[in-house]
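Quick one: the structure is below, questions incoming.
Yeah, one chain of the complex is gone here, protein chain that is, but the others are all in their spots.
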Amino acid sequence: MLTKRLVKFAIPFAVGALALTACSDDGDGGGGDGSTFKIAYQGPLSGDNVQLGVNMVNGVKLAIQEANESGDYDVEFELVEADDGGEPGKATAAAQSAIDAGVIAVVGPAFSGAAEVAAPNYAEAGIAALTPSATRPDLTEKGFATFLRGVPNDAEQGKAISDFFVSEGVTKAVVIDDTGDYAAGLADVAQSHLEEAGVEVVRESVPDDTVDHSGIARTVTESGAEAVAYTGYYAQAGPLAVKLKEAGYEGLALGGDGVKDPQFLSLAGDAAEGWYFSCPCRDLSTDEKGQDFIDRYTAEFDAEPGTYSPEAYDATQMIIEAVAELGDGADAKSVYEALAAGTHEGVAKTLSFTETGEYNGSGIYLYQATGGAITALGNVTDVVGG
Amino acid sequence: MTINDIWDVFVLGMVLGSLYAVIAIGYTLVYGVLQLLNFAHSEVFMAGGFGGLIVLTLVEPVAAPSGVQSVGYVLLGMAGGAALGGTVAYFLEKVAYRPLRRRRAPRLVFLITAIGASFFLYNLAGKIFGRNAVPMPSAYENKRVLTVFGTSLNITQLLILGSAVVMLLGVDYVVNRTKLGSGIRAVAQDPEVASLMGVDIDKVVSRTFVLGGLMGGVAGFLFGTNVQVFPTMGFLPGVTAFAAAVLGGIGNVRGAMLGGLLLGVVEAFTVDLVGDEWRYVGAFAVLVLVLMFRPTGILGERVARAA
Partner (left out) sequence: MKATTVSRGKGGGPDMSAAARLRATRWYQQPRWRRLAALLGTALLGAQVTGREGSSSDIFLALKENTTGTGMWIWLGGALLVWVLREFVSEQLAAGWAGVREGARAGASGPLGRGRELWRSLPWVRVAALTALAVFLVLLPLLVTRHWQQVLVDQIGIYVLLVIGLNVVVGWAGMLDLGFIAFFAIGAYSAAYWTGSLPVEPPVVLNNFLVIPVAVVTCLVAGVLLGAPTLRLRGDYLAIVTLGFHEMVYLAARNWRDTTGGTSGASVDRFEIDLGFWSYRWGLDPVPYYWLLLVVIALLIFLFLRLEHSRVGRAWTAIREDEVAAAATGVDTVRFKLLAFAIGASTSGVAGVIYASKLGFINSELFVLLFSILVLSYVIFGGMGSIPGVLLGAAILIWLPEAMRDQVPAQDRFMYLGALLVVMMIYRPQGLLPSRRRRRELEMAEEGAGGADSLGTSEGRRV
């Protein structure tokens, strides 16, 4: 045991050191001191959703590291982590820490609630906020001057889910969300399209922190539905798939883009077999560029890229290219303008924006888990049409 | 809802509830001897999940294990869970709580220590093992093997029910029939007199923590098998089990078992009739109602009265 005296000694030192470093907050920055530019990531790096934040920040790190090591650019980049815990209550402080650090552009805010609170602050500072994951549709309708969405909102995908079910001849479907912002929005859209098409819909909500999926599995099997759509994330879809299989469910099962992830296969094991996924993303593993990204990411972080890792990587790369193009004279405003007008061929999708900063859609793709891997079935319109 | 449906849901509730009961015992035992809400017990449960995961990852179960192999894997996993759960509980008591006891600190201070320890432990687990959920390597093929009154049960469900029964009977035996149990009861009744009568309080307290930790650890392994393992997995089952312990009459071992099963069943029915998103509203509504009419829980408090 540490002696009491020792700890008594150590605590004032530790606190003092912290206080000193905190007070020496240097507010230099202002973009280009010499030729180093700071790029911030704002998202949940603590709290319950930390794994999503880690996925994203790793994508950002990888992009920055590769840019610095490649030698293609005359300028250097540096990451600023702005942790908001995914909470709107900490979002302004997190955003402000990034702004005070003098960043040139921001990847984030990751969550819609935090984005709504933080976006006005970024707008005021004139810094582009390119979110890789906040999907709530009305975010781009509120007139946040520098907000860009690097991911499709829920409207297009919800329709795709509905189209696919209808083409498969489904007459009764269960739509499950995780009561979160993203999942509930997507489920709402899917439900309304399905009902329009005359499909009977049972809507269920299973919170993302639920401890037992056997209840919902029973509800699904008892309802006699022919199809299930789950719009949450893979972490919950894994046990859900397992419990559905155990309950003897044999109908169609589909997960949204939050489920389409290699981790889902490992979490669900055999139960993943046959699941469909809708995703506004191209297939990473089949094209060379995507596979290359997976390899590099895995080599760097000893883990496969997770949900939103490629999106964050793409967003960062787009920022890096915009800054590099502008050279030493780049400032927040010119970078925002370059981003808003630009197009970027990313590993997951092609990034470009409409006038309101909305993602310029590039279609929804359908995937299926077969033989322990996720295989691409092509664009939903082709699948449904053919 | 037919009688068959009711029975179906009831069985699901019993499976969930027996896990709660096992965790709740950890809360109630510690409360009995120390009158302390050991909030960090949920992290002991989490540690059990990781303990089982570590052992089974090391062992690497073969693809289609035979019956004997499966039993072996399950026992190994349980042992791993119990070992890590017990270890964490032991050090928790020794490092965090014992100095406070020495100083006779107010009970609210224990609460803050527990919260601090809980933050530390689940973040440490995230740091060491990664923050994503990990599936427990499957030790057996989860088939439906038994049908009771029209409801078929799979192996995981039977395993949870069976091991919960064994553990609950075991702890009841330990508390009521062994020397350690009489020590626990003596300390619960009156620590000062107990120490005058030659009971080594430190030892009793430490072993109580370990006993609760062993069971919490096994419960963690079972939960991991049933769901998955992740650093924050302890929080909600922990809170519910704590509520279960209070519902049964905190400090009362049999009360904790009863409370756990009751809350599990209530949750299952809430999920089935209302929806998964209202799960805890049902559980807490029952809790408040019961406490309004029986302010010290269903069976009343104190370990001593379980005898």
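Labels for the chains are A and B, by order of writing; each one numbers its residues from 1.
In this text, a contact is a pair of C-beta atoms (placed from the backbone, for glycine too) under 8 Å apart; a residue touches a chain by one contact, two chains touch by 3 or more.
Being a predicted model, the structure only gives us computed values, none of them experimental.
Though it is not drawn, the left-out chain touches A, B in the full complex. For the options A:Glu81, A:Glu168, A:Glu273 or A:Asp331, the residue in contact with the chain missing from this view is A:Glu81.
Checked against the hidden chain, the listed residues A:Lys38, A:Lys90, A:Lys159 or A:His213 yield one contact partner: A:Lys90.
In the complete complex, the residue from B:Leu53, B:Ile160 or B:Val175 that touches the missing chain is B:Leu53. Interface note: of A:Ser162, A:Ser205, A:Ser278 or A:Ser352, the residue touching the hidden chain in the full complex is A:Ser205. Taking the whole complex into account, chain B touches the unshown chain at residues 31, 33-35, 37, 50, 53-54, 57, 95-96, 99-101, 103-109, 111-113, 115-121, 123-124, 126-134, 187, 190-192, 201, 205, 239, 242-243, 246, 250, 275, 277-278, 280-281, 283-285, 287-288, 291-292, 295-297.
Listed for chain A, the residues touching the missing chain in the whole complex are 1-8, 11, 18-19, 21-22, 25, 27, 45-46, 50-51, 53-54, 81, 83, 86-90, 92-93, 96-97, 99-100, 112-113, 116-117, 120-121, 124, 136, 142, 179-181, 184-185, 205, 207, 263, 266, 301-304.
The rule we apply is simple: only the chains that are shown with their structure count from here on.
Put simply, the C-alpha centre of chain A and that of chain B have 35 angstrom between them.
Looking at the complex, you find that chain A touches chain B at residues 1, 48, 50-51, 54, 179, 204-207, 209-216, 218-219, 222, 235, 238-239, 246, 263, 266-269, 303, 306.
The touching residues of chain B, counted against chain A in their complex, run 5, 8-9, 12, 15-16, 95, 126, 130-135, 138, 142, 144, 154, 156, 223, 226-228, 230, 232, 235-237, 240, 267-268, 271-272, 275-277, 279.
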